[in-house]
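Removed from the display is one protein chain of the complex; every other protein chain stays in position.
For clarity, chains are labelled A, B and C in written order, and residue numbers in each chain start from 1.
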Amino acid sequence: MGIRVAVAGASGYAGGELLRLIAGHPEFDLVAATAHSQAGQPVAAVHPQLAGLDVALSATDPAALADADLVFLALPHGQSAALAAALPEPVRVVDLGADHRLRDAVAWARYYGGAHAGAWTYGLPELPGQRTAIAAATRVANTGCYAAAVTLALAPLVAAGAVAPADVVAVAASGTSGAGRAAKAHLLGSEVMGDLSPYKVGAHQHVPEIKQATGAASLSLTPVLAPMPRGILATVTAVPTGAADPRAVLAEAYADAPFVHVLPEGTWPHTAATLGSNSCHLQATVDVDSGRVVVVSAIDNLGKGAAGQAVQNANLMLGLPETTGLPIFGVAP
Amino acid sequence: MGIRVAVAGASGYAGGELLRLIAGHPEFDLVAATAHSQAGQPVAAVHPQLAGLDVALSATDPAALADADLVFLALPHGQSAALAAALPEPVRVVDLGADHRLRDAVAWARYYGGAHAGAWTYGLPELPGQRTAIAAATRVANTGCYAAAVTLALAPLVAAGAVAPADVVAVAASGTSGAGRAAKAHLLGSEVMGDLSPYKVGAHQHVPEIKQATGAASLSLTPVLAPMPRGILATVTAVPTGAADPRAVLAEAYADAPFVHVLPEGTWPHTAATLGSNSCHLQATVDVDSGRVVVVSAIDNLGKGAAGQAVQNANLMLGLPETTGLPIFGVAP
Amino acid sequence: MGIRVAVAGASGYAGGELLRLIAGHPEFDLVAATAHSQAGQPVAAVHPQLAGLDVALSATDPAALADADLVFLALPHGQSAALAAALPEPVRVVDLGADHRLRDAVAWARYYGGAHAGAWTYGLPELPGQRTAIAAATRVANTGCYAAAVTLALAPLVAAGAVAPADVVAVAASGTSGAGRAAKAHLLGSEVMGDLSPYKVGAHQHVPEIKQATGAASLSLTPVLAPMPRGILATVTAVPTGAADPRAVLAEAYADAPFVHVLPEGTWPHTAATLGSNSCHLQATVDVDSGRVVVVSAIDNLGKGAAGQAVQNANLMLGLPETTGLPIFGVAP
Partner (left out) sequence: MGIRVAVAGASGYAGGELLRLIAGHPEFDLVAATAHSQAGQPVAAVHPQLAGLDVALSATDPAALADADLVFLALPHGQSAALAAALPEPVRVVDLGADHRLRDAVAWARYYGGAHAGAWTYGLPELPGQRTAIAAATRVANTGCYAAAVTLALAPLVAAGAVAPADVVAVAASGTSGAGRAAKAHLLGSEVMGDLSPYKVGAHQHVPEIKQATGAASLSLTPVLAPMPRGILATVTAVPTGAADPRAVLAEAYADAPFVHVLPEGTWPHTAATLGSNSCHLQATVDVDSGRVVVVSAIDNLGKGAAGQAVQNANLMLGLPETTGLPIFGVAP
């Protein structure tokens, strides 16, 4: 008999990807998948890709969730804290929402608003020391999707002193699933196909999270919606210090990370290669005109940017090998 | 130590998908992946989604392949027969090409041309009796991609006498990976995005294969290239006899088939739900105006239409459960 | 001073395309663009592609519309009849909705429901005698989008006795703009990209319209949603009588039609070539296995399938050359 896991918020895109990963995980038994307006429906009615999975969505009931060994919270931002508080301490929790990511209450207030629920252990295992911290935690705050892509590109460079922490400039484009499943006119297929569209320009809520995780002192992040369902491509530029070769720093930092691949020199990451996987692809160079370091990272926003990352954290929290049940390879073309 | 498998023609799209499935297969060890012009390159240079897979492509050498327990041939049509003939009989072979699908030499000559290599056991396990035949065979001819989609929709209806074998009309649209990886101007992204484009209208080479596999006596098949990398949606219409309810016939025929899902009434298949999986989704109804039966099937052309199907056949040939290492669930959205 | 035109329902996709065509029309002056919930907004806030067009949406007021020489109604189905009744007879009206297309009240009740508003002159100028009828009419019912694509492919063949009127089978795939601009979850970009999805299988409301317009006696029409914003590709098959060569019949029928192009033999229509234009591309052949005639037609569903067609009708009603202000050439790639 396996480890009992549950998903709260199973009707959204991250929830659906969690169900897919859990169904293929050799150690996990799904004991509950909860939703709000769609409670009572078969999972496959909400996630047609899971046809054949004989599970129904149930209402979000803390008592039912408390019966699990580990609960994934894939709720809209701001709704995790209350539910998590209702789960007894031995129940491990991975929160895919933003509620418990930020240590700085001022930054929370500025970018999210409302009461600050306090920070949990930050769920990016590839940061120094973080695997150990996650393994010891019962509550883990999963990364934001843009935050995962930018932090993996940047954190080792700041830590190694290879780039200045100030004046980091990032532009990151995401597939539309990152905008969620709520029916909004500007997210209709007719609108997004054939279109690149920037949003939250000048003030994206992942900025304080990335600064906290990387040590960057100043960050301009411009997010762009791209005409594809999944994937994030982040272009991160910073001013090099000359103290170390950026690509070598990245290669060294991730030498033992099974999901982070610094590509061979001259090969650049692209999002399609990560689709469906928990991998992050990285490459770096120095711009000949400006002298800036340019790092590009690619992830699947529902994989390493959400559900895959969450399962990786869960594996660590439960004492399993971190790769258990997680695809390293993408589905392409 | 696992079962030794090899892939000939590993640089194409079906070859890449085979490598992905083999990498995730708990019983298979990849012993060779061969290619023509790209021999010598690391697999990940040719298939970026396989970054982290430490295998190089080798030249196509029958001696090297003969060392495997089972060889997948993912070669251009017309190139399998010679290579297969060079592999000793104990080596099991699954041919993803068309060379050994047709029993009728005249049909071969008409649609493919050149010498007819003769027919092998037909690799569609869901046809009556075919699981047993495949399990007993050492040489299996995998289905064509359109053939898989149309045959799964049609064969049980003809067999049950629920539709007339004459006057079947099918229109099937495919993602572009079905057209292969050779660089052709009409397959450029600039051309195919935003575009639906019919081709081989009036004479597609899968017609005789479908007629052979289903018992249809007459078939109009119009293939359409659709703006997506993967997926086939086949709309198959036929004249009902009134002898049986079409949907019930399909549900009965596939009750024990792990990869074929007749959806709940009123729910229609769509291709994205099958992406990356070996599943086929089906639904049927009767058109109110014409009285025709309309069956729609959706598959991933590289999954149930090629590499997934091939692994399913290999599993059967090797005495493994047919689902071993094969995803039932799609990657969506 | 030009001809005064107005658009009711200007906030939808067909409405936006009407505004674009009117802005480029050398004889039309836009005097009103009305909308429901978005009244008061600048047009460019609703249709960003019209940035620079200094017009605001107003509330739908029959008195304001009555001031125009011609009014385009681009309202949801069922809302045209009441508004049209409030416009005095000298005001010419082109209704892009379905309200006045069907002569048969029983068919109306079956496919649309509600009171039957009665039929207006049918707005497909390429049908025999229809240019004259449209020129003489003050009220014209624009075609449905699928109806335009299928009728242009089929009508001359039935009229010439080249195909049997019974047993016509059509599968037609449309870009997502055909599904309208209302925010619905299944039309989100995340859902439709990479996906082909059939809908209203077995009972589409354009069936009686196509039968009325073509003389077909029986029609199976399966619509499919395709991953592109615009375009319809219709594959129409029918049983030939042998009385005439299908392609020659089409070429003859449209020899003088400026917007219908029967392509050179062997060249097949594809939707991207018609984007943004009012053109229809056609080709026909006979299927070698089934002997059926296969005709493929491609249009832009917002062009020849809606707004372009409407302007063409308006030109005829107003005594202008039918091509005035209408693009014949598509925007590609």
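The rule we apply is simple: a residue touches a chain if its C-beta (ideal position, glycine included) is under 8 Å from a C-beta of that chain, and two chains touch if they have at least 3 such contacts.
These figures come from a predicted structure and were not determined experimentally.
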item	value
Missing chain: touched chains present in the view	A, B, C
Which of A:11, A:80, A:143 or A:237 contacts the chain that the document leaves out	A:237
Chain not shown: contacting residue from B:187, B:239 or B:286	B:187
Contact residue for the chain not shown (choose from B:228, B:249 or B:263)	B:228
Chain not shown, touching residues in chain B	13, 175-177, 179, 181-185, 187-194, 227-229
In chain A, positions touching the absent partner	167-169, 171, 173, 175, 188, 190-191, 193-199, 201-203, 207, 211, 218-222, 224, 226-231, 233, 235, 237, 268-272, 275, 283, 285-292, 294, 296, 298, 333
Positions on chain C contacted by the hidden chain, ascending	13, 16, 20, 23-24, 42, 45, 47-53, 176-177, 193-194, 229-230, 258, 261, 263-264, 267, 270, 272-277, 279, 281, 327-333
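FYI, only the chains that are shown with their structure count from here on.
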item	value
Copy pair chain A, chain B: interface residue numbering same or different (half cut)	same
Chain A and chain C, separation of their C-alpha mean positions in angstrom	44
Overlap residues in chain B, where contacts from two or more other chains coincide	193-194, 229-230, 270, 272, 275, 333
